[in-house]
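Okay, here's the structure, questions in a sec.
With one protein chain held back, the other chains of the complex are shown just where they sit.
Labels A and B are assigned to the chains in the order they are written; within every chain, residues are numbered from 1.
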Amino acid sequence: MQWETVIGLEVHVQLATRSKIFSGASTAFGAEPNSQACAVDLGLPGVLPVLNEAAVAMAVQFGLAIDADIPEVSIFDRKNYFYPDLPKGYQTSQMYSPIVGPGEVEIALDNGDTKRVRVHHAHLEEDAGKSLHEDFHGMTGIDLNRAGTPLMEIVSQPDMRSAKEAAAYLKAIHAIVTYLGISDGNMAEGSMRCDVNVSVRPKGQESFGTRAEIKNVNSFRFVERAIAFEVERQIECLEDGGEVEQETRLFDPELDETRSMRTKEEANDYRYFPCPDLLPVVLDQAYIDHQRQSLPELPAEKRARFQNELGLSAYDAGVLSSSRAMAEYFEAVKDVCGDAKQAANWVQGELSGRLNKEGLDIADSPVSARQLGELITRVIDDTINGKAAKEVFAALWEKEGDRADTIIDARGLRQVTDTSAIEDMIDQVIADNPAQVTQYQEADDAKRGKMIGYFVGQVMKASRGTANPQQVNALLKDKLDQA
Amino acid sequence: MHDKTLVELTDTLRTGDVSSRELTEAFLARIDRLDSRLNSFITVTAEQALAAADAVDAQRGHGDAGTLAGIPVALKDIICTRGIKTSCGSRMLDNFVSPYDATVVEKLTAAGAINLGKTNMDEFAMGSSNETSYYGPVKNPWDLGAVPGGSSGGSAAAVAAGLVPAALGTDTGGSIRQPAAFCGITGLKPTYGRVSRYGIIAYASSLDQAGPMARTAEDCALLLDTIAGHDLRDSTSVARSVPAYRAGLGESLSGLKIGLPREYFGDGLDPAVNAAIQEAVKTYESLGATVRDVSLPHTHLAIPAYYVIAPAEASSNLSRYDGVRFGHRCDNPRDLIDLYKRSRSEGFGEEVKRRILIGTHTLSEGFFDAYYKQAQKVRRLIRQDFLDVFEDVDVLMGPASPTPAFDLGAKKDPVSMYLQDIYTIAINLAGIPGITVPAGFTASRGGQRPIGLQILGPHFAESQLLNVAHQFQQTTDWHHRRPGIAEETA
Partner (left out) sequence: MAIEHEDVSRAGHLARLELDDADASRYVDDLGRILEMVDQLQGVDTDQVAPLAHPLDATQRLRADEVTEFDQRDHFQRCAPLVEEGLYLVPRVVE
């Protein structure tokens, strides 16, 4: 039987506010345990929440970025359950009237096409604290610094049909929130994590199969791997005549598998009801218009502009617009060197290669966009050749110089384009290699084409790489043919 | 000294006839001598009070003194006080020393008031008789065999017995007004949102409101002048200017339109209470008011709606008492669930558990719409009753409670206890203000028991209510009557 995979994602994005969603405590990462848990975060008797305006603005900006409806009224509800990292015994969230209504996100597929994934809604809620399981005499330690950090949960429709689409969707969400600057998108620190709903159904069947929810997947790669495993598991189960159980599962990246989180606990009953300590949030059109005006250029718009105005390929435009940092870096390089294609090649080639190798983010690149732009300028104006450019790049990376020009001069990498100087070097090479010259002259045209490489290499070596290779090639041909 | 009103005491202090220390010592001595019979205080903060009084005395004559400079007050033990035990009448918080002050405490402190201590109350404000307190029941100063009412029974009894000139209470379904009526004092529940709830331990967040309890309406006005106002830390507090309440007293009642809700004079109303209320209404007519019958047709639904909404909110508000960050924690928990279950079962009393269970049940899957949602809809109908009737009349009048204070231990069945609040509960659901003033007495086995007149007004009509109550107190002397214990000297 042919199976079809159906995937929906719930993405939790930590919003980049300075203070918490309902209190004035700092959200900074990495503080001493409980040093950023104020009276409100601790749920001390008598405390009350007051909503952070930045969290609201960020959620609205996200909504506008995905063309969603922004309802005039949204309401906070309490989700009631006991857990040690949940200080009040309830999480303040939005169950019935979320701040962002239905919208859609465009994702890029491998074949260059795009697909629209519908977003059901996005809502605001508070994060919980952290349980630390190191040994405290067999007890668990609770750190509530993270409690009350603003989260936006983005719930998609079950519109994705493969692990790749799910990963592309997650990347698109990542790009949007980082473009908007509403989250640092740092998945390793938990600023973005997602729950994946996966089911399979026979191809052609309209109704959905029973789904499993994989909790807390925290990287693009894990999303793909978790789905791949889960799909295979479900298909195997169905083909063996079994039934998929509706349950919550965990992805274990070490074993590369998902496993059931079945506990003795019966199904929870969260008893949602409107939080009586918070009033309805009412956003008027003027507010929404104001937020709309503050939106930066978004990934899809940037991708289109890179393609249409800068003449980049669909692939290049996609890669270079994939993150705000990448796009900004690329545009800065392009502005310095004035050549979009060269800038695209360098950013995706030499720079990305090196960043990947070192495991660095583009924002932490040792070579600045200005440095790279100036280097490319010297390639374009023939001051240096490609080989020398790579050496200069490496030197910039190692901080052996501050500017491309200084390095070029210090190392004498300036390309030799003076014909007589190159001719002198060629004459010397011909004089030093009489046997090879004879062989060359006795060879036919096809062979000569191959053999000339040897002489080019010798001349380049004599020039310490600074001779213009095209010039060397042309002049060598003339000389050898005449000789 | 203890028979003086708050207003008289401010004058006495201002003239320098007596120092704040002397005043504070006098009241502390009364508490020390008399409260063992009443049990109205959970904590007496003698040392801090005397230090604060000395500070006010030292400051006197140097610059502006606060409006309550040097005046002793007491706070219901539901109000968080930094460095002072704040128990909420519960074993759960018997060991809880609040690390912060409630906004109302900050305001009182800024005005120079001296906190004598924390008054007894029904556990987590759940009760109408003060019998659910972990610290034992409070006795009614008029009759030690009677309840003082609840849940602010300690505040009411302390003021009535002259242990403190005024106190703060909180009112979720009548908890200021009913004990004020039972103890023969004046108590005001302001409009929801008029006084900050920050630092007041939540029972039912959409109903809770703090207010003054004192001898007279004028004293209540003086206190409300201090505690009312918008608070940035309470989203439900109202950003609306605060009128000068005390300065607003003295308006003539000529032309005042009084409505008597038919539903507040039906079956179950004690004849003596009815007679006292009718008498009070006649007094108002003599002051120039006109009276008419009106109807609040959904009155009978107030208690059912309240006993869905309040326990639902309470079940969630009280989830934070889990033995982890503060409050009671059971000994040697076997595991997490045992920590939760035993800490909470040991920490909470019977009535609190009952309401948590009701609230949990009515919010749970399959019941939510039928109970909670329906109660919220009925809540709108109840509010609408008041909005409609206030189109036609300025204030409503009626009894604060169907009977005067009942005997300790008389109401064993929870539902019959709940039905006591028939005249006070709808006011919280609607969010409107209400005040009760002493309006008579009825004879009982142990002596006289006070009767309270309740006056209700539209949202933010506190000024009018206080004036209407004040004018009554200019022509009657019920509020000057003292129980025997108040006549005793320390």
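Going forward, contacts are C-beta pairs under 8 Å (C-beta built on N, C-alpha and C of every residue); 3 or more make two chains touch, one makes a residue touch a chain.
Every value quoted in this text rests on a predicted model; they were computed, and no experiment measured them.
Remark: the omitted chain is touched by one listed residue; of B:Glu123, B:Asp322 or B:Glu462 this is B:Asp322. Taking the complete complex into account, B:Phe96 is the one of B:Phe27, B:Phe41 or B:Phe96 that touches the chain left out. One of B:Val378, B:Ile425, B:Ala439 or B:Ile485 touches the chain omitted from the figure, and that residue is B:Val378.
Although one chain is not drawn, the whole complex shows that of B:Ala305, B:Ala439 or B:Ile485 it is B:Ala305 that touches it. Interface residues of chain A facing the missing partner chain: 17-19, 23-26, 32-40, 42, 44, 50-56, 75, 80, 82, 84, 131-133, 136, 138-144, 269, 271, 274, 276, 278-282. As for the chain not pictured, it touches chain B at residues 95-99, 191-193, 206-207, 232, 235-236, 238-239, 300-301, 303-305, 307-308, 315, 319, 322-327, 329, 333-342, 344-345, 348, 353-354, 356-358, 360-362, 364, 367, 370-371, 373-381, 383, 413-415, 418, 428-432, 459.
Rule of thumb we're sticking to: only the chains that are shown with their structure count from here on.
Chain B has its Cα centroid 58 Å from the Cα centroid of chain A.
Chain B contributes residues 79-80, 86, 88, 93, 96, 98-100, 102, 197-202, 204-206, 232-236, 312-313, 315-316, 318-322, 324-327, 336, 340, 360, 363-365, 368, 372 to its touches with chain A in the complex. On chain A, the positions that touch chain B within their shared complex are 39, 42-51, 78, 80, 82, 84, 87-90, 142, 269, 271, 273, 276-279.
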